[in-house]
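Just one protein chain is left out here, and the rest sit where they should.
In this document, chain identifiers A and B correspond to the written order of the chains, with residue numbering beginning at 1 in each.
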Amino acid sequence: MSTRPRPPGPRTGLLLLPPLLWLGVAYLGALGALFLAAFWTTNEFTGDLVRVFTLDNFRELLQASVYRTITLRTLGVAVLVTLVDAVLALPIAFFMAKVASPRLRRLLVIAVLMPLWASYLVKAYAWRGMLSTSGPLSWLGISPGYGLTGLVITLAYLWLPYMILPVFAGMEKLPDSLLEASSDLGAPARATFRRVVLPSVFPALVAGSIFTFSLTMGDYIAVKIVGGPTQMLGNVVADNYGVANNLPFAAAYAVVPVVVMLGYLGIVRRTGALENL
Amino acid sequence: MRDHAVSPSIRLTNVAKTFGSVRAVDGISLDIADGEFFSMLGPSGSGKTTVLRIIAGFEQPTTGRIELAGTDVTAMPPFRRDVNTVFQDYALFPHMSVLENVEYGLRVKKVAKAERRSRATEALATVRLDAHGDRRPSQLSGGQRQRVALARALVNRPKVLLLDEPLGALDLKLRREMQIELKEIQREVGITFVFVTHDQEEALTMSDRIAVFNEGRIQQVATPRELYESPTSAFVAGFVGTSNLLSGAAARTVIGREGMFSIRPEKIHLTDVPDGASTAAGTIRDVVYLGSANHYVVDLDAPPDASGASPTLTVLRQNLNDDGVSRRGDRIQLAWLPEHVIELQPPTEESA
Partner (left out) sequence: MKRATTLAIAATVGALVLTGCGNSGTVSGFKAPAVPMATSLGHNEGAVSILAWPGYAEDGTNDPKTDWVTPFEKATGCQATVKYFGTSDEAVNLIKTGDYDVVSASGDATLRLIAAGDVAPVNTSLLKNYGDIRSFLKNQPYNSVNGQMYGMPQGWGANLLTYNPNVVKPAPTSWASVFSPTSPYAGKITPYDSPIYIADAALYLKNTQPSLGIKNPYALDATQLAAAVAILKTQRHQVSEYWSDYLKQQQAFENGDSVIGTSWQFIVNLIAADKKPIKAFVPREGSTGWSDTWMIASKSKHPNCAYAWLDYIGGPAGNAASAYYFGEAPANAKACDVIATTDKDSSFCTTFHAGDEAYAKKLWYWTTPVSTCLDGRTNVKCTTYADWTQAWTAIKG
């Protein structure tokens, strides 16, 4: 008997049609249209779209050092936010999965999820208040103000649940006996963490980092609220589209985070972490 | 048995462990000698695994004291104790190769690379897995994983090896092979083995001594022979081998004395009456065919015992194909020598 699955019948095909249409037309189609626009230009004075093929946008992108600077800054912020979230998520997730009682664990999962119930803007503005020169942080003697530091803090806060949840799931899958075995074989807590816990949850960590990394790469609102004069990649795209009305250039610059994320996913694929998503 | 002049390999003094309101371990004192193959036998939930985990350091005793080779290790974390454990689920690190798994203990103790490589390879050779060093644990069979776990523990040359039902997941044939193999390895390396099992046959086959656990306490510590031939309590008599318990009125009628008694099934004669033997009459209720032998379940002509059940004796007889005389419903006379009647301690503390 062959175990090859039966080819889908017409009924199955019909069922799949609407979601496939959505994926193909609405989802990927919009992306395709954007990239097409990257090869157009605008009338400099009136801001009207000129539908003539040109590579000027990409030339500008590669030649002006400011875009390189902004790309690198955005990458730096994304890496930092990811690292901060990883460093925070590991002990929290470990405590939730391995130390807390089932009751406390449920409470902690709710506590981690709860900020997701609030609007992104509310949270970002809350941090604007926190980071303000006269804000609560200043009462503690810390006042990073608005800028890169405040931005990293805010974004790390905003995306933390997206890191904790996969890492927590990874930790839960890690049998207690592995930790005991490591300790039994003479490894102190730190060595156990480095040699057993970390490699075991690494795919989960990578899965979480895809969220924190890509969300940071695309953010432009938090930057406006707590970033002070800082510009990120998303701001340039948003400003070019929304303010300067230069959709083609915005589209061209929007290719950059897509390329970066594709590269990142390519590296990630090798670690096998995508199976953990 | 506590007559060693030197410190025992392991000494537990009044060890107790409570989880919430459950007393998992209820005051245990125990000495295990150097080089001994010591088994902890008992039903699940009897506290044997908890005691093992307390020795390993995974659990802190609520009260009591643990010594390893004369040193108090009660407050010592597992990684400082000179013991190694073979886990029930083997607990092999899935992200490491077999060789890396075996090397792990040496690596975290910062043994030089060349040495740990050669020691790990050697340890794998002892368990006949030297050809599998590059594989991942997931690519091995259950028995192979078991042996990797063993090599991983032994490569550290611990003074004590703790084994937590290590054969539980294997099928019967493999299990028998591993029992012999384990025993051989223990003899070779000459270190103390503490072996947790719920399988009495396994315990009897392998152990120098056995501690029988029930409800968080040790019922009896003895050699396999002592345990089988002279169990001190009804529980031990029942858990180790098949027991034929007689008490109350049944004991008065059959044995002729007050008390609680047990006669092992293979000690009861079915067709002959040796000199000086005691006898009792009864009816065969059932004949159970076991292949090499038969079990005869006999209802005795005696009043009910203390618990109100009518007294029954099970008789084991080798299968000699001459049993035409003994069928269901046959009247029969049972005989045994008085020295085979085991007097058990009355269950005074059972109410606790």
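In this text, a residue touches a chain if its C-beta (ideal position, glycine included) is under 8 Å from a C-beta of that chain, and two chains touch if they have at least 3 such contacts.
Quick caveat, the model's predicted, so the values are computed rather than measured.
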| item | value |
| --- | --- |
| Displayed chains contacted by the hidden chain, counting the whole assembly | A |
| Selected residue (touches chain absent from view) among A:Gly135, A:Gly234 or A:Pro257 | A:Gly135 |
| Which residue of A:Thr149, A:Asn245 or A:Thr271 touches the chain not shown here | A:Asn245 |
| Residue touching the undisplayed chain, where the options are A:Ala37, A:Ile70 or A:Leu137 | A:Ile70 |
| Those residues of chain A which, in the complete complex, touch the missing chain | 43-48, 60, 64, 66-67, 69-70, 128, 132-135, 145-146, 224-225, 227-229, 231, 236, 239, 242-246 |
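The working rule: only the chains that are shown with their structure count from here on.
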| item | value |
| --- | --- |
| Centroid distance [mean C-alpha coordinates] between chain B and chain A, Å | 55 |
| Partner chain B, residues of chain A touching it in the complex | 175, 177-178, 180-188, 191, 195-196, 199-200 |
| Residues of chain B touching chain A in the complex | 56-58, 77-80, 83-85, 87-89, 91-95, 104-105, 107-109, 152-153, 156 |
